[in-house]
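A protein chain is absent from this complex, but the other protein chains hold their places.
Chain lettering (A and B) follows the sequence in which the chains are written, and residue indices restart at 1 in each chain.
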């Protein structure tokens, strides 16, 4: 992810005099159409909601208050901590963490196996892992939905081989969402770890092996620390999109329990029509992601020293 | 500003192909609610290109229009209470008297309706009911009570789909409790909240557009559903029965409304007139299996429809009730109850 920041072997400055002209289009486009909107969203989160959608330009902390405090159904009880939204955020974090761990457990060995193949076959394996990454996420989620429904192919197969008597109820459960997130972002885990492993010098492992280090010790104490940046990058690439996912909870989870993505969507497209609250929830999600990314940047900076 | 002109010109190129016909009409409609043949017929008759976008609840329609799509659609098809809300929000244009040549075709009982007195903004599209259907292979017991949804028997618990439509869920829940809709009584609102919180533990999914499919595919054993949609599910092979519960059920009428700032207002009027022709609106009835509100449509509708179990309320069923429009304070409580359901 960090391509472009690293300093090249020599810092060329052929285009230095026109640098600002070259950079200006990207600054302008992203600045006007993303940075300004995000700042505007921050402003909106402090506005008063208009009944049935939209905002009134009056300062208000109501959105954040609603997020944090439960004042009862009628808004006049003494404030207690509001668990509803914290639960939704916690659920999303748990789901995203679960997906990340699952992806790591499957993704690391896969990346390792591919990286240790001879160059020729390696390309084939890599190609196979890349294809699903290019296939439309919606189509992959729909395929998963089709596969795991009550009388879908998976249950047919499981009951066919006599593993279960009645269909395994997967669809519309949190397990299905977990499975969907894991499935959606698995290639995101494999590719960066593979990239790190490809540069790994196996001489380190050999040296350790010559000193009679057991194989799993080598993996744990020599190899993993060296390829750690790739692992962290993979984890972030899975965790961040899982956190704000919309398709998996909507299609696989039956839209029954909200995750952050569906909670936000509901404020703008669904029944609730509470724009400031949707903006506030988006800001909270964004802050969480930025914190994660800051840790990543700091860890990376430390590794480079 | 060259970027902007580039974008504008490319957008022009892209929209150019849509403007090939004499005129165009942009319809914002419920999903699966108008037969393609009827759209084709209108397009051919008037040389007008029709584009149809779909939504899956009255609330989603309102949200989308308020979020910036107003001004790009000509007509929409909101339910009764939503016509009233949209009119109050200033989202509707007024149809001048005499502007619709087929206005006289509207059945008298549907002209001066409470949600749009004198039909200033709308014409009838279809009317029907909302309650629920149960898969008879899974549950053979009595289904004549809203308890099926709100206090389900063990066979159905965890296998229920509920419409993702606040208005309908709140109205049915109020009927179940025997409290008035949009009640301002705090104890009643608390009871409503408790009921839904408990009931939602037995619900598997929320969704309106999925309502038919989950019953056909067996993903759900019971589901809140519209009567015509349930009839279609039954025709597609689901062994389901649509209930007319003792506590009552929701009655609705969907209406074609003229939207404010409609880009093709004249074509919208043509379309509304077209849908007031008995033969045309009957085609919708035959497709969606609800009932039209136009004189003479019965002549063109499939006679079997009138006597279908979904269209015949059971003897002894509770009364049908239209969804009420709540004031802001109650609506905000409703919104809160609704969000708590999903957390």
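FYI, a contact is a pair of C-beta atoms (placed from the backbone, for glycine too) under 8 Å apart; a residue touches a chain by one contact, two chains touch by 3 or more.
The definition used in the following text is that contacts and distances are computed from a predicted model.
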(message) Missing chain, UniProt name, options "Aspartyl/glutamyl-tRNA(Asn/Gln) amidotransferase subunit C", "Septum site-determining protein MinD", "Spermidine/putrescine transport system permease protein PotC" or "Sarcosine oxidase subunit beta": which is it?
(response) "Spermidine/putrescine transport system permease protein PotC"
(request) From the listed residues B:88, B:104 or B:237, report the one that touches the chain absent from this view. (result) B:237
(message) In the whole complex, not just what's shown, which of B:111, B:157 or B:216 touches the removed chain?
(response) B:216
(message) Using the document's definition of touch, tell me which of A:88, A:196 or A:260 contacts the absent chain.
(response) A:260
(message) Take the complete complex as the reference. Which residues in chain B touch the chain that isn't displayed?
(response) 3, 6-8, 10-11, 14-15, 18, 26, 28, 31-32, 36, 51-54, 56, 67-69, 71-73, 207, 209-210, 212-213, 216-217, 237
(request) Pick out the residues on chain A that sit against the missing chain. (result) 1, 3-6, 8-16, 18-23, 25-27, 29-31, 33-38, 40-41, 44, 54, 106-107, 109-110, 112-114, 116, 125, 127-132, 134-140, 142-147, 151-153, 183, 186-187, 190, 202, 205-206, 209-210, 215, 218-219, 240-241, 243-244, 246-247, 251, 260-261, 264-265, 268-269, 275, 278-279, 282, 285-286, 289-290, 293
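By definition in this document, only the chains that are shown with their structure count from here on.
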(message) Considering only the defined contacts, which chain B positions touch chain A in the complex?
(response) 3, 57, 59-60, 62-64, 66-67, 85, 89, 158, 161, 164-166, 186, 189-190, 193, 200, 203-207, 217-219, 328, 331-333, 335-340, 342-343
(request) Within their complex, state which residues of chain A touch chain B. (result) 25, 29, 51-54, 73-75, 83-85, 87-88, 149-151, 169, 171-172, 254-258, 262-263, 266, 268-274
